[in-house]
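One protein chain omitted, others in place.
To keep things simple, chains are lettered A, B and C as they appear, and every chain counts its residues starting from 1.
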Amino acid sequence: MNQDLYTAGMNTAAGTLLLTAVLVVWRRELRAMVMLLACQGVALAALPIVDGIAHASAEVIGVGVAILALRGVVLPAVLLRLVARRGPARRGPARWVPARRESAPVVGTSLSLLITALLTVTAFAVTRPIVRLQATVGSMAVPVSFAVILIGIQVMATRRRALSQTVGFLMLDNGITSAAFLLTSGVPLVVELGASLDVLFVTLVLGLLARQVQAHFGDSDVGRLRELRD
Amino acid sequence: MGTATSAGYGSCVTDMTALLVLPVAAPVAAAVFAAVCRNRRLNAAVAAAAALAIGACGLLLAVARGDGPALALGGLLRADALTAVMLVVIGSVGAPAAWAGIGYVDQEVAAGHTTPRRVRLYGVLVPTFLAAMATAVSAANIGVMWAAIEATTIVTAFLVGHRGGRAAVEAAWKYVVICSVGIAVALLGTVLVYFAAVHAGIPASRALDIDTLLAHATALDPAVLRVAAGLMVIGFGAKAGLVPFHTWLADAHSQAPAPVSALMSGVLLAVGFSAVLRVKPVVDLAVGGGYLRTALLVVGLATVAVAALMLLVQRDFKRMLAYSSMENLGVIAVAAAVGTPLAIAALLWQVLAHGMGKTVLFLSAGQIQSAHGSSAIAAVRGVLARSRLVGASFAVGIAVVVAVPPFAIFGSVIAVGRSMTEVGLGWLLAVQGTLMVVAFAALASRTVGILLGEPEPSAPAIMTPRSISLALVIGIAACLALGLSAGPLAGLFRDAGLMLAGVR
Amino acid sequence: MTMIRTALRPDTDAAGSEPQASHDARQGHEARSAAAAAWGGAATSLVGLAGVVCGIVALAGRSWSLSLDGLFPMVGVQLELTPLGGLFMLLTGAVAVIVGIYSAGYTRAGHLGGFPLAVMPIFVATMLLVPAAGSVPTFLLMWELMAVSSMMLVLAGHRRAEVRSAGVYYAVLTHLGFMAILLGLLLLSAATGTTRFAEISFAIGDVGHGARTVIFVLTLLGFGSKAGLLPLHAWLPRAHAESPSPASALMSAAMVTLGVYGIVRIDLDILGPGPRWWGLVMLAVGAVSALFGVLQASVATDLKRLLAFSTTENMGLVLVALGAAALLTSSGMRDVAALALAAGLLHLLVHGSFKMLAFLAAGSVQNATGLRDLDRLGGLARRMPVTTALFGVAALGAAGLPVGAGFVSEWLLLQSLIHRPAAGDTLMALTMPLAIGVVALSVGVGVVTMVKAFGVGFLARPRTDEAAHAREAGAPMLLAMALAALVCTVLALVPAALDPALRALGRTLPVPVATLGGVVIGPAGGLGSIAPAVLAAGMASAVILAVALSRIGSRRRPPAQSAAPLWACGADGLTSRMEYTASSFAQPMQRVFRGVLRPEADLSVVRAAGSAYDVEQMAYRERPTDAVEAHLYRPVLRLVRAVAGWVRRAHTGSVQLYLVYGGVGLLIVLVLAR
Partner (left out) sequence: MTVLAMVAPAAQVAGVLLGAPLVAGVMRQVRARLEGRVGAGVAQPWRDLRKHLRKQAMTPSGTTVVFSLAPAVVAGSALLIAAIVPLVTTFSPLDRMADLFAVVGLLLIGTVALALGGLDTGTAFGGMGASRGITIAALAEPTILLSVFALSLPAGSSNLGVIVAATAHDPWTVLSVPGALAFVALLTVIVAETGRLPVDNPSTHLELTMIHEAMELEYAGPRLALMEWASAMRLTVLLALLANLFAPWGIAGAGSGAGGFLLATVLIAAKVAVLALILGGIEVFVAKLRLFRVPELLAGSFVLALLAVTTSSFFASAVG
């Protein structure tokens, strides 16, 4: 793989990461959000794969494939089940229909997009020391990772559905993983393994809790979880 | 720059593989045992035994430790004075808490609050929780430490929601979401450290190893490490209940079963903070001592302030205890910021004492709660007249956490105060002292209201299962003993302080 | 037995109606609690005795130190005997010996259970160890242990809401004071680079002026809170009133003085001599406390609360003496400064003796009647003649009248204040007259207070059944009170007995302490002289002469008539409701000092049913308020509460909002770390 292609590949992947993040902010259809997340996972996986091909490192490609499987397939699938599922099989009389759309947003879409823009700019501003330290193709794209991280938190903070929050969290995580891949070729395997497993488990836990929220509150709107306070 | 801190690293003199592996292996074995065995009391006893094993390993490490850190499993596990301290903390809080689980589950079963499946889950998760924490404190690699800490979130998510019901689910959701985000921020910091290390020419496979980082700390890029350190402070701070990711704490602590609250408050927070302590020497060497000091000061003071003020408006005694934990952790963070050997030793001492105190407190609070079916402060009167043991435990616990002698935190407050004035941070002591008085006032007035007075004739009796009584008695004795003498641990704390003290 | 029961608990029916079993059980319980009281009292006395011995040894100039670093991790225990500490150990020990004897007889159920009895020796021990502490951490440890153990004693009667409230007040204010001391002493040890007091004294010369000033202010505030000085005094009237009387006596006579110990040790001995305004500040704090305390005492109707406020007054006077000593030293008048210091220390000891006696007597009254309210007491002189007489001794001492215990020290204080200032010393020329005015007014109002306490509470006729059926206290209590009265009398008549102690102190303190001389007290530097014992003898002979005068013509008189009816304005007879109460007695004071006491008036009118004009019942209440609490504590509390309210409102329970906090935190870190 020549350098231009490598650069193009990396940049495309990074661009896709950011684009999907912005689109998640835009869209309010839950299923669409999950799909966008899957796309983001694919874009994320593209980073090590491109990197691995460029440096002819089977190990890195392998990691990329694993990422692809986890972030592009498994995690979105877990979330999709949450959207698709028609009521709890055994438990409780409360049969519920999963919500398909985000409920009334905390912040309007246009304002959300404005905030996203601001966060992206901020991300570019604050990553100067990192970019300065190492001016590689990957490092140049690191602001994108930070932007995705911040947008992930933004999604979590402005969306009300349990599912949307999970999507936001996974975006945040995608951003961090992408940073790892853009800066170096990923963290050591044992760390990556632990991190990925943790993410998987967190997603499962959130899915499970989301269902309990639905069962107890009759709705997956976590904005209603405001009974615990002083 | 350049202190004795890095001098002793890199040389492993004694082989302590067993002492390093056992703290992780024993609770894992206990978890497996619990998954297989159906006798829940036996399971709890085994879990308690595993916790004791952790504590014993910590003690043995403390006694047998050499000059440098001990390594095991091909450099995956690593033990130094901080590890030993934290293992002792995990063991000493874990054993009574796991043991008290017998009484807790008995009561839940008797009240029909729980299902056999949940009971088994509880039996498995508690030792798993211990294992995750033991891993976190004995990991040689910052990344593994991170993963283990994140694992505690996953494990405890179910424990927080164990009681079921709307409130428990809500607490669990918030706990998982906020902690995960916080810890993810720490991951980003870890990634940046890794980046800096790799960029400094450290081989990738060892780039996150603590010893390696310490050895090459001065070569790391300060600018990147500043960002990384900031992220790790607030990221790991999330698990330690520090501002700004502190918001999960009161909810989770108030909804979790009492033994789990004790574990979370007494150990988990400290484990989260130990991660900050781990990276602190590296950061101090790389960017100078002032940076983390400022960061920890801001975060710590903000935490103390929020906790103290929230204590003032508190109406729920379990939340009150949670905020008191926050206050203590804030004080600990400030002590870490001060960073003299004495201050570090004192803060670790406080970690241990706070763990013991909170165990006693949460266990007794759990009994009050289960008697009243509520944790509203206004609903509870005259506990001391109804149950001497529970009342005395609560009183002792509060005395511990508000730093009253003869209990141990008093000593650490004095020692940290000395350090503060010695490094010219007297104003800080003034601010913190004022906030501590606010917290003290809130805790004292509410405790007086809960414990003292004439109980109403209709007040429910406070039953204490034998297992919990035993845990309480042992806890009180331990609190007193800690306050009176450090015994063989004195040297350990001194060395941990010397090891972790920052650069000025 | 039955009669006592009904007297103690007027709301329960006759005790005879209860079943035999519970009667036996109660008797068993009482026997047990009597045994516990004997043991607890004996332990307290023994610890006190040890304190007396240590104190005498220390005053004799034997130095002794002990270091236990293994105990109390991070703090350590370093003890060291000094003459100054010895004086306070002597005082505390002596008080403890007497209180121990007293509490052996003080077994009233619900007042002093086994736990408080067990705490009492510990409390005494911590009080003895505070002046023996040789290093800053040890001092802080002992100080706080003392606070904790006294706190437990305060809360002994926790079933009553007032006790709990008093406990909280005490805990919070004493903790605030502790924080100030902690900060001050730690700054001191950091500035000198050592924690040992002995070494601090050597190294203090290198400490800068700014640091000294900060330490001075902090320690004055902190120790002042323990000594009941303004502005952190509010715990004192509550805690002293609500704790069991032996504990009140210990606290008021011994613990409170340790606050003064701190001021003498740190602010005068170690830090001093400071700039002139230090002395001025101490003088001002003392003056304000003295006036405030005595005015509040003069309008208090609760006997123990009255005594507690009087403690604030007396500690204020001591601080006036200390402040005057500091001022005079800085003016170069060392002789007079020595006199002022002697006056302050003497007053401390004397106050300990008469206040202990007063609290013990108040305890006997409470034991016998269950009452502390002067408005409901009265007529005790007939039922409890010994207690009454002994309280009279205490009241005479507290009033500062000649032949009373408090007179000599107040006289010495005045002697030290009436000095001709050095040429051109405008500050002294202005300060000293005002200080005399303050001392004089507090003595005057103190007389009102004590006349009220004694006259309304013990003389006249009983105002309630409880007071009418009081029984004299038991032998141990009377013995203890008699011992205290003996101490009072000795101090009143031969204060020069303390000369060796004062001389021992004079060798170590930077400002020498004046000695008193012999029968005629005419201290060096003093302008006048008195002979208290001669005055007492003269007074006695003058009274005898007067009695003899009234016997002139007695042979021509008809036989004396006793029990003559009193003038009741023509009514059939006097009822107790016609009597002047403590409130009415204090009414002129309250009216005169309206501006300071700011009484709170409360008029409640119950109208007759169905009518807007017919009034069924009207009640008018006026009670003095604490201006400091109203204008200092409450605004601060309001502010803190408001801030807490904002913080609370920021925690809405919304997970999204919480994530925003986290995100903002992240952004801040990213931006600032860049």
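In this section, a residue touches a chain if its C-beta (ideal position, glycine included) is under 8 Å from a C-beta of that chain, and two chains touch if they have at least 3 such contacts.
The shown structure was predicted, so the numbers you read here are calculated from the model rather than taken from an experiment.
For the chain that is not shown, the touched chains among those present are C, taking the whole complex. For the chain left out of this panel, the touching residue among C:T195, C:T219 or C:Q415 is C:Q415. Which of C:L322, C:V456 or C:A501 touches the hidden chain is settled by the complete complex: it is C:V456. Of the candidate positions C:A546, C:L639 or C:V664, contact with the hidden chain is made by C:A546. Even with one chain removed from view, chain C keeps its contact list with that chain: residues 378-379, 381-382, 399-403, 407, 411, 414-415, 417-418, 420-426, 428-430, 432-434, 436-437, 439-441, 443-445, 447-448, 451, 454-456, 459-461, 520, 522, 527-531, 534-535, 538-539, 542-547, 549-554, 556-569, 574, 576, 578-581, 584-589, 591-592.
One rule holds in what follows: only the chains that are shown with their structure count from here on.
Among the remaining chains, C is positioned farthest from chain B, on the basis of C-alpha centroids. Averaged C-alpha coordinates give centres for chain A and chain B that are 30 Å from one another. Centroids built from CA atoms put chain C at 68 Å from chain A.
We define each chain's centre as the mean of its Cα atoms; on that basis chain B and chain C are separated by 43 Å.
Across the assembly, chain A contributes 126, 129, 153, 156, 165, 222, 225, 227-228, 230 as residues in contact with two or more other chains. Counting partner chains per residue, chain C shows two or more touched chains at residues 648, 651, 653, 655, 659, 662, 666, 670, 674. Of all residues in chain C, those touching chain A in their complex are 648, 651-657, 659-660, 662-663, 666-667, 670-671, 674.
Chain B makes touch with chain C in their complex at residues 173-174, 177-178, 181-182, 185, 223, 226-227, 229-231, 233-234, 238, 243-245, 247-248, 251, 295, 305-306, 309-310, 312-313, 345-346, 349, 382, 384-385, 399, 404-406, 408, 410-415, 417-418, 420-422, 426, 429-430, 433-434, 436-438, 440-441, 444-445, 448-449, 452-454, 482-486, 490, 493.
Those residues of chain A that touch chain B in the complex are listed here as 126, 129-130, 132-134, 149, 153, 156, 162, 165, 169, 172-173, 175-176, 179-180, 183-185, 187-188, 190-191, 194-195, 197-198, 201-202, 205-206, 209-210, 212-213, 216-217, 222, 225, 227-228, 230.
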